[in-house]
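The structure under discussion appears below in the form of structure tokens.
Left out: one protein chain. Kept in place: all the others.
Coming up: subunit A.
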Amino acid sequence: MVRYVLNKFLFMLLSLFILITATFVLMNAVPGSPLQSEKATSPQIQKNLEAHYGLDKPLIVQYGIYLKKLAQFDLGISMKKKFQSVNKLIAGSFDNSLKLGLVSVATSVLAGCALGIIAALYHRKFLDNAALVVSVIGLAVPSVVMAPLLQYVFAVKIRAFEVAGLNGPMDYVLPTIALSAAPIAFIARLIRSSMLEVLNSDFIKTAKAKGLAGHMIVWRHALRNSMLPVVTYLGYLIANVITGSVVIEQIFAIPGIGKFFVQSVLDRDYPFIMGITIFYAILLMASRFLSDLAYALVDPRLRLQTGRVAK
């Protein structure tokens, strides 16, 4: 088991290194530079700027300097947000994306499961169809449309919520709905189909025959078994949601990390591009690593295999 973990970990480090190198090369290969502006400055000022940010050195030297700093967990200083440290920028903005992301994941799971169970229990009846309509809308309406619509209806017309910002618990409602609509729909479809399968299986029939109450069957047996695909999906969902959504963060003016990802590339803000890419990569790899570990613990076949290797 230790060996298995160690292997995975080393592999992660190697992937990270490859990713850093590839990003560094690609970023520098893209035309444009962080130091250009619409108003051209004199060649001398351009030179001063390059010297200041170390861009006058050969690429390989710049790469070496970057790795050295990175080894000390220093992501450098942003070139467009003058003298702000990338570490601080990421920490300050990730906080908000994380909070909103976790609320949204919890909402997606709860609402998705509820809808899915209702649909499965009332298979081919009115409620099943209603749940189907809701989930089709959730999947089909993109957040670019959903978010401004929610804002206009509930914040401008009804005035039940604030238009933008993330200052109180109520401010989470609209962005959460916009962010969770698609996952809710997806989870609902997952639960419905696997639940239908489970409900028709023999052990449920046995439970019914034993005279167990309806809600006990759903809760104890059916739901637990239907949750497996959802758990798999959850790993992807969490990583996806906590890294922030550009659209939702912009529309609801949430100071999150999502909008920085695109903006840093458009700005050619080299240290910021590297910082966010590395941060995202570590997040995704860590979540993969954890889910691999979880599988190893849960799946007896995997455990056996690694046990043999460990011997």
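Everything that follows uses one rule, which is that a contact is a pair of C-beta atoms (placed from the backbone, for glycine too) under 8 Å apart; a residue touches a chain by one contact, two chains touch by 3 or more; residues count from 1.
Quick note on the criterion: contacts and distances are computed from a predicted model.
J.: From the list "Septum site-determining protein MinD", "Multisubunit potassium/proton antiporter PhaC subunit", "Peptide ABC transporter substrate-binding protein" or "Solute:Na+ symporter, SSS family", give the UniProt name belonging to the chain omitted from this structure.
T.: UniProt lists the chain left out of the view as "Peptide ABC transporter substrate-binding protein".
J.: Which of A:I18, A:L67, A:I137 or A:V156 touches the chain that is not shown?
T.: Of these options, the touching residue for the absent chain is A:V156.
J.: Among A:A40, A:A71 or A:V133, which one touches the chain that has been omitted from the display?
T.: A:A40
J.: Counting contacts across the full complex, list the positions on subunit A that touch the omitted chain.
T.: 30-33, 36-45, 48-49, 51-53, 77, 80-85, 89, 92-93, 148, 151-152, 155-156, 159, 162-166, 250-253, 255-256, 259, 266-268
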